[in-house]
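One structure below.
All protein chains but one are shown at their positions in the complex.
By letter and in written order, the chains are A, B, C and D; residue numbering begins at 1 in each of them.
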Amino acid sequence: MDMYYIEGILILSGINLMTVLGLSLLTGFTGMFSFGHAGFMAIGGYATAMMTVKYGWPFIPALLIGGLSAAVVSIFIGRLTLNLKGDYFCIATLGFGEAVRLILDNVQYFGGARGWPGIPNYTNLTNVLVINIIGIFLLANLIRSKYGRNMIAIREEELASQTVGINVFKYKLISLMISAAYAGIAGGLMGHYMTFLQPKMFSLVKSTELTIIVIFGGLGSISGSVLGTLILTALPEILRAFSSWRLVFYGLAVIVIMITRPEGLMGGYEFTPSSMKKLFSRIGKHKKNPAEDTEGGK
Amino acid sequence: MAMLEFKNVTKRFGGLTAVGNVDFTVDDDNIVGLIGPNGAGKTTIFNLITGVYKVTEGNIIFQGNEITNKEPYLIAQCGITRTFQNIRLFKKLTVYENVLTACHYNGNYNIVETFLRLPKCRKEERKLKGQTEELLEIMGLMDRKEMIADNLPYGLQRRLEIARALALNPQLLLLDEPAAGMNPDETEQLMSLISYIREKFGVSVLIIDHHMDLVMGICEKIVVLNFGCKLAEGTPSEIQGNSKVVEAYLGVEG
Amino acid sequence: SKNEKEKTENENVIKVGWMGSLTGDQAVWGQCELNAVKMIFDDINKKGGVLGKKLEVIGYDTKGDAQEAVNVAKRLTGQDKVVAILGPNTSGTAIPISPVLEQAKVADIATVATNPKVTVVDGKVKPYNFRVCFIDPYQGAVAAGFAADELKAKNAAILYDVSDDYSQGLSEFFEETFVKKGGKIVAKEAFKTGDVDFRPQLSKIKSANPDVIFMPFVYKEVALSSNQARELGITATLMGGDTWPSEQLITMAKDAVEGSYIVNQVNYDDPDVQDLKNEYKEKYNKNMEINGYLVHDAIMMLVDAMERAGEADSEKIAKALETTDIVGITGKIKVGKDTHNPEGKEAAIVKLVNGEYVFQKKYSAAQ
Amino acid sequence: MTQFLQQLINGLSIGSVYALMAVGYSLVYSIMKFSNFAHGGVIMFGAYFGYFFLTKYNLPFALAFLFAALCTAIVAVIIERTAYKPLRDRKAPFLYFIICAMGASIFMENIIIAIPSIGPTFRTYPPVLDKTPFTLGSISIGRLDALMFVISAICLLLLVYLIDHTKIGKAIQATSYNIKASALMGINTDFIIIAIFALGGFFAGIAGVLFGMKYTVYPQIGVITNKSFIAAVFGGLGSLPGAVIGSVLLGIIETFTSGYISSQYRDLIAFVLLIGVLVVKPSGLMGKTTEDKA
Partner (left out) sequence: MLKVDNLHVYYGGIHALKGVSIDINSGEIVTIIGANGAGKSTLLNAVSGFLKYKEGKITYKGENLPSNPSKVVKDGICQVPEGRLVFANLSVKDNLYLGAYLRNDNKKIKEDLEKVYTLFPRLKERENQIAGTLSGGEQQMLAMGRGLMSNPDLMLLDEPSLGLAPLLVQTVFDIIVDIRKMGKTILLVEQNAYKALSVADRAYVLEQGKITMKGSAKEIAENPNIKSAYLGTAKQKI
């Protein structure tokens, strides 16, 4: 395998991972299902590129602006939609994502649907890696804190969360903002990797792919998100030789994983030293597993 | 002194008056029972106190402050917590996590400290963990602390709900049919638990239940509802002797 | 060292990359293009190949997605070590691969990527990006010029796909030229990729009563919208660009598009075109799309460059491509030094008569 | 005025297409409580079935129509059996169903593209109806539109009848409210779920054929169902009248936005409206809101 090619895949995985991490917080830990995260990526991507290209800012501060602007937009969207339940929220976010794309299609300042070429190539494996490590570090800290646990509680049972004093709306909003910020930064990285931005890149299909990755990796697991991203970004590349059959296999793989591993790859588990220890001790004992053919009584 | 004042509260669902002009008080350090036939509006009253339902008319005063129609989480933070008639635990989380989550409001650190896991955050987290373990110990759940809540036997789920409610250090604890589905022996254990909690935590308790041994056994005052209205109020013995209550609710055997 | 290794490995083949959409909504064009490349390479190889070696194509799917295109470009250049790349067929995928090409020093000849920015950004030409098609401004200007000068149209309406770069580009330049020539745009209505019903927009266009309606989008949507337009009683002349010509359009909307004018890359009455078309039809039992003709010329450019370079070395091929001056089946292709576009390529004006694409005249925009 | 009427008719006809799709989707939602994003793919299969029955096998139109709907129903059931049943047996949360549905949808679209004898080409239905529209003054109504409107209306009425006045309809309703309790009543819930998917598939088949006749057949036609999802949410998820009303409203809103406000921002305005409706009525126009009973 050629390093140059692999490097490219890794960079793209890293960019995807950044969004997936954010989405994982929202979907996996807070239980809200978004179809509009490509929209936040788009906002971040265009905002970052605007800072570097039009105002000549250095890359990292520009990226932060990208993340920030996505977060700010998410506040508006969140105010309107966070009280919606399940599929209603999901369709509302779908509407949001498409709306962002539609607006960008019409904003000639950014090149409209024809896209915006000539963005400097600032993204490389090093900065993607560093940003992702920081991203994982921050997220892991969040999850292990009261903030993260409150979000998980909301995922489990909203009313009970309220009655133990959790401001459900506030925590949903925080979760949405953080996840939007991650997506925004990912968008910025993407623009400066592709050196080109076009609203088409941030379509519903992109949002869908991201959500598939989160659930494929396993809800409520950061390691799952990482693993899921790596696998699902690499899988189409491995299947590339199958040309037009490749997405057929991709679709099939998604179904097979979901029905054979309904928790996703890593549902709820994390790779931490202590969990690894547990895992090994369990493998030792795993030999006999009695019947599992029950349908639950309660 | 009255800790909770329920002043002429009415709740209507469309045409149905579930709670009609009810008033009663819960005093400091008191255990009050709320009984009445099925559909009398007892759970509705809990839902009104905790802000789950919006009050149609009337006021609810807690420690001198108006709490009518506040958001549920604010009411919880004021010091009123509850359990549910249909158990609502964080089902997929462990016993420990269930209680820890409820302890959070004692945790005093901000989001920046969280992201960077600054010493302040670690210290507070340790404090929360300490509180949680202490509570689990008291409630006798320590040996099940890593179990997933949903897999607990029913009785322990109820107990866990109480533990979770206590984690907020409430002044008033609302228990909705805590003894439902328990056999007489378990009910007796529950009674002692409630008395113990009252002493240990210094809380007032408002309790709904249909087990008369329990209600009559531990309550200092009982409020009886019927068709959404207050039918009677008094000490257990007064209530047991009240012919209206016997007719509407207790039946001859009690 | 790269070149040496390649030589010892593959003495007798020259690997050429291809990229485009084999899946997704552009798959019709991508699949045709790849098939055409395979067919033409076979023909060339049967005649002895190029520089005494056989041509081999390595083709990958981009789904029409920019991210995928970058991956493909890296794979083709890094892993498969191709000497040049044919395709891709959209501007959105052709633009982001330039840094990859520059780093690998491999030239790319885009087939139907018509956005000017595919080859030139900020006035600077990209050293490894070429194309065989003419560009959006040119096509838009030709259409507008023809409408104003030849059809004597005063009022024009535009229906376009706002989420499509090609469509937005062409309508922009059509409008510019048409207004410059003293015409008036009486309605400019948009739809979105994937839409199938255009009657709301068309009803509005109808009430503006234009002489011509410019419809720069792909033939499937052209068929739907022109049928709907006629259903609504619109009688204006329809005009379109190089995304119209296809047998499919005739099957889908023969009556509706009767009498319409198209700005095309190819003169369909040309004998060479017929040969290619028939050969393709025979081999794949499908009709050839416009991409087939353009990729044919892209291959001609490439072969010519290889022969002039004298060896299958990617950098030398790129150098040679800059001085291309050939005549392909889509017209004269003389690569402009500062643009890497086929300069002076005349457009073919085609009219739809009785379900046939009838060549009218060559026309170039007098800008 | 004529333009107004014309736009209204345009809107109605677009709305009836959305409605046909939304109903099948809503039906599945009402029982399974998840958005079946594979519905678009199923509709696409319906369109292809119709096309091949008409062209390859030269069946008469009515027969081709019927067969296509039946085959599509089978496809829908196959998807249920292979992709959803295992999840159902494990009581997986609704997210997993959605992801499986997405996987199925990717699979379906691409298998059509990948099979060489079908491929990505656009295919046109042989002409079945006269293309000249009915005209009323300067307003025109396409024959096919009129037919679609009528067929949609008939199908919907039949469905309403089936659900409200037959035994299986009762069972469907009951199952949609509570699967376990229905089983306790002696309802064969597994069969009901199959029936629902078959019914949804049948509708998808009809929608697909009509759609194909009107707009040609190609692997991505499923995309249009996104609009019908939105319409169903707009109308209130799981409510069949809601799905129909939402669809018709969405069709009309879209048309009038393109016609009178801006075609560039049509979808934007439609989405803003959607969110507006949800903010005011979080469960859609016809969705029921009951206060969460604790």
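Operating definition for what follows: a residue touches a chain if its C-beta (ideal position, glycine included) is under 8 Å from a C-beta of that chain, and two chains touch if they have at least 3 such contacts.
What you are looking at is a predicted structure, and each value in this text was computed from that prediction instead of being measured.
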Query raised in the report: Just one of B:Thr25, B:Gln85 or B:Asn106 touches the chain that is missing; which is it?
Result: B:Gln85
Report summary line: Which of D:Ala47, D:Ala171 or D:Leu250 touches the missing chain? It is D:Ala171
Query raised in the report: Footprint of the hidden chain on chain D, which residues?
Result: 167, 170-171, 173-174, 177-178, 180-189, 191, 288, 290, 293
Report summary line: Note that chain B touches the chain not displayed via residues 13, 16, 35-40, 43, 85-86, 140, 151, 153-155, 177, 180-189, 191-193, 196, 210, 212-213, 248-251, 253-254
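The definition used in the following text is that only the chains that are shown with their structure count from here on.
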Query raised in the report: In this assembly, which chains make contact with chain C and also with chain D?
Result: A
Query - Remotest chain, chain C as reference, centres from CA atoms - result: B
Report summary line: chain A and chain C have mean C-alpha positions lying a whole-number Å distance apart equal to 35
Query raised in the report: Counting in whole Å, what is the centre-to-centre distance of chain A and chain B, each centre being its mean C-alpha position?
Result: 39
Query - Chain centre separation in whole Å, for chain D relative to chain B (CA means) - result: 47
Query raised in the report: What are the residue numbers in chain B that touch two or more other chains?
Result: 52, 84, 88
Query raised in the report: At which residue positions does chain A touch at least two other chains?
Result: 102, 106, 159, 244, 247
Requested in this report: Can you check the complex and tell me which residues of chain D touch chain C?
Outcome: 3, 6-7, 10-11, 13-14, 17, 110, 113-114, 119-122, 124, 131, 133, 135, 138, 140, 142, 211, 214-216, 218-221, 223-224, 254-259, 263-264, 266-267
Report summary line: Contacts from chain A onto chain C in the complex sit at residues 1-5, 7-9, 12, 101-102, 105-106, 112-115, 117-118, 121, 190, 193-196, 198-201, 236-237, 240, 243-244, 246-247
Requested in this report: Using the touch definition up top, name the residues of chain D that touch chain A in the complex.
Outcome: 29, 34-35, 82-83, 86-87, 89-92, 94-96, 98-100, 102-111, 113-114, 226, 229-230, 233, 237, 264-265, 267-268, 271-272, 274-275, 278-279, 282-284, 292, 294
